[in-house]
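The complex appears here without one of its protein chains, the remainder shown in place.
Should a chain be cited, it is by its letter among A, B and C, assigned in written order, with residues numbered from 1 in that chain.
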């Protein structure tokens, strides 16, 4: 179970592979569900050039761990990983990764989605978009 | 939109990356949900040494394409990929990959799960397990 | 008319053949194709049937040149 905050671009597929090789016993897990959120170059009809992700160091890590722990209590999962980018983000950069390993698929799918929904509603991150005309804070997340 | 049948071991994370680089426009998708099913070295309490996956060539491809097409009609998704292994499979080998790209997360999560559930209930694949005592056909899939 | 018949997985082993050919003077149902191809073996309860790679019921009619397939519940993924 791990959550990581990255200040530089990360490769989510490599992150999954590395975590899997380091932490998951071969032949024991049957299901891996993952979600990757990627920065788009537009939002609400406007061109977005850069996105800056601010967070609350300390509280972020504590809430990501808490959300992983809750998923582990609610579903029969073997492990999970959350990676979140902060700082200046370019279009097409991955922003977030959630990944869950379990014996069977239902738990992996449901816990993976839970991690994303809880992260979006509780983890202290804030997005600021740089448009051609200036900056704007993202006011609220899209519905899950 | 693609479905592939592989007779040799495949790397699901590489398959996602390759498909994404070849087919998805940078900066346009915001959500990628994926599921990987991996062979476990035990089932129903027994040690499984090898699993042999038989399929119905022609019908398999047609149903996988049909399932992708249905997902595209039901959700607002941009693209999807299914990869399925056939032949002799070793423990820890990936068996199946489903992956969906969309603008927002709900469609990606839901369509990805739909692909797996439909694949499991309709695509003509059959698993045979080699145990220390001999062979046995898997009678039915676990509940989703 | 001639109908190609295919059996898969445990059903292939049970029937003892992977492929067969059935001849008939007129269109016959999938159930009749089974009976003719297996010399009237009882069809296992949960057998699935397809004509030309589309799922069908046992009372569906098969025509000249069709490929009829029989197989157990699928277990992919």
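By definition in this document, a residue touches a chain if its C-beta (ideal position, glycine included) is under 8 Å from a C-beta of that chain, and two chains touch if they have at least 3 such contacts.
All figures in this text were calculated on a predicted structure; none of them were measured in a lab.
> Based on the whole assembly, the unshown chain contacts which displayed chains?
By the stated touch criterion, the chain not on view contacts A.
> Touching the left-out chain: which of A:7, A:49 or A:121?
Missing-chain contact among the listed residues: A:121.
> Which listed residue (A:16, A:33 or A:53) would be found touching the missing chain in the intact complex?
Per the contact definition at the top, the residue touching the missing chain is A:53.
> Could you please point out the subunit A residues that touch the chain left off the display?
37, 53-56, 58-59, 62, 84, 95-96, 116, 119-128, 137-141
Assume only the chains that are shown with their structure count from here on.
> Specify the chain with the shortest distance from its C-alpha centroid to the centroid of every protein C-alpha atom present.
Smallest centre-to-centre distance to the global C-alpha mean: chain B.
> Express in whole angstrom the distance between the two chain centres, defined as the mean CA positions of subunit B and subunit C.
That pair's centroid distance is 27 Å.
> What whole-Å value do you get for the distance between subunit A and subunit B if each is reduced to the mean of its CA atoms?
23
> Enumerate the residues of subunit C that touch no fewer than two other chains.
Touching at least two other chains: 77.
> Where does subunit A touch two or more other chains at once, residue-wise?
105, in rising order.
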